[in-house]
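A protein chain is absent from this complex, but the other protein chains hold their places.
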Amino acid sequence: MFTTQWSVNELAKRQYLFKLSTNGAVFTTLIVLQIIGTIFISGAGSTFMNDWGEGITFNFTSISNDGQVGLTLFWALIVGFLLTSAAQRNESFSFVTNRLTFQLANFYFICTAALLGGVTTVLLGSVMKIVALFGDNIIIETTGLLTSPLDFFSRILVMTAYTLLLMMIGYLLGTLIQFSKLFIVLFGLIWFMYFTFGINLSVGEGESLLYFYYGETSILLFILKVVVSVSVLFGISFFVTNRLEVRNP
Amino acid sequence: MPAITLKNVTKSYRSITVLNQLNLEIRENVITGLVGRNGVGKTTLMKMVAGFIKESDGELRVFGERPFNSLKVSANMIFIDDMMGFPDALTLGDLLMECDRFYENWDQDLAMRLLEYFKLPLTLNHRVLSKGKRSTFNAVVGIATRCPLTMFDEPITGMDAGARRDFYRALLKDYLAHPRTILLSSHHMEEMEDLLEDILIIDGKSIAFHGPITELQEKFLSLQAKESVLKSHATRYGVVHRSNAGPMTEWIVDNEHTEAEVDELKQAGIRVSALSASEAYLAMTGQTTGGVDDVYNAMERE
Partner (left out) sequence: MTILFIVSQQYLYFYLHYTIKMRIVHYNSNALGNLKVVKFLLEMDGEKPIYIQIAEWLETEIIDGTLQADDKVYSQYQLADLFNINPATAGKGLTILLDAELIYKKRGLGTFVSADAREKLLTKRKSGRLSRLVQELLNEAALLGLQEEQLIKLIRAERKERS
């Protein structure tokens, strides 16, 4: 007779803790990437000189952490994709799980990773400002935690939202490919068409799909858009994975 | 209630049918041996019961639950085989802690003692273990989880003779102390047959035999004598298998003899003996030697 009865929540939590302990490499990779980004990319700020005459010259240098943002988003896409690998599934199913708790644990893990990605990327901006102060510079325009805390936190929020979105896209791509290898061909084809014929992924009147997100000026609406998109992506992944056989030769 | 029930269960991958219309009831708290030649679907059956893969047709129940996507079945079941996935990042000690996290009946003390006995340091990584050591570790996990349904698929792969003996002994002792439903598949039936209560033989996508192992032992008799003697005295019995190599001829016949008939056979100079369960199994599935002799004999004739 059965002796053990778990609730879905309890088991999803345990699977999530299991994922954290087995996927530490995900977080070390992020840190390494961001260090690399800080050292090699942040040097490329744009500089222009302004000669005011009378021997006074200003060097305006605007630095940004766009490089780190790009790297973090790339990392997010890959992490989402890798979470769907057969190895990840087999490892979870070596212990107690069903497809629901397995996916919930993945979702919790993705949220954790996205939050970490968002926070560290924004904080790196502050790090770069400190680095800049070591030179003979004066920072004349900035928004930081102390000057405008609301802006600072909204940047973290936005960065986290983008990371989450990219992870879920990677997760869905991975899930579909796990379901059928034919999707590799399909995705390859779309990629090829996009670059060869420049077919624009557009919605509405010529606006690009990406503009749907970055063109949004209200932070609340932006968050809403991301939440809805993430729900749809996760919903599709969930539906597909729920039928997936484990350790199927 | 039976532990596992199958009603007309079929499993196929696209057009290939692996298991066809199985009807079966595995008794609770019984050790059942699952045997059959390579590729008859033993692993497929176990994976279906584990809820890893979905039955294509029919009704499959494990303690009354459909296993695919059942959290209840997963929590009360463990499936051990040599393809088990364990994360590279964790040491054996970490893996034991994970078992503790997921399995309510887990006996950490037993697991540690067994690993120490088998000389498996907790600091090692699962990935670096040799094939036999990996099987040993997995087997220890299977024993120490004490799941109401414990399944071992070819657990002794790569183990040396000592480890195999110790594994069977540990499994029996643990079963005596904590009775549970155990399903055990192996190609080395002669090594595990004393451990079994029931036996399930799969042959040609369906069930060839399912019942107590003692019933299988009593199913046949072995008759040995010169061929002419057998031909004059034993032709009325159903012969399952004949083999001719060596100075004696052996017939394996259906055991439907009265004691008087056996005495008569003995008086005619025929050696009458019981078969072990594994010999009976080999005879039933046509795996006795002589089968391959036919191939060579046929080639010589041509």
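The first chain written gets the first letter, and so on, giving A and B; residue counts start at 1 in each chain.
FYI, contacts are C-beta pairs under 8 Å (C-beta built on N, C-alpha and C of every residue); 3 or more make two chains touch, one makes a residue touch a chain.
Treat the numbers as computed from the prediction; the structure is a model and nothing was measured.
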Left-out chain, listing which of the shown chains it touches: B
Residue touching the undisplayed chain, where the options are B:I4, B:V18, B:I31 or B:M159: B:I31
Of B:E55, B:D153 or B:E279, the one touching the omitted chain in the full complex: B:E279
Footprint left on chain B by the chain that the document does not show: 30-31, 168-169, 172-173, 176, 190, 194-197, 212-214, 217-218, 222, 224, 243-248, 250, 263, 266-267, 269, 271-274, 276, 278-279, 282, 289-290
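As a working rule, only the chains that are shown with their structure count from here on.
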Whole-Å gap separating chain A and chain B, where each centre is the average of the chain's CA atoms: 48
Contact footprint of chain A on chain B as seen in their complex: 1, 28, 47, 51-54, 63, 65, 69-72, 74-76, 83-87, 89-90, 94, 98-99, 101-105, 148
In the complex with chain B, residue positions of chain A that touch it: 1-6, 8, 11, 14, 17-18, 21-25, 87, 89-91, 93-101, 242-243, 245-248
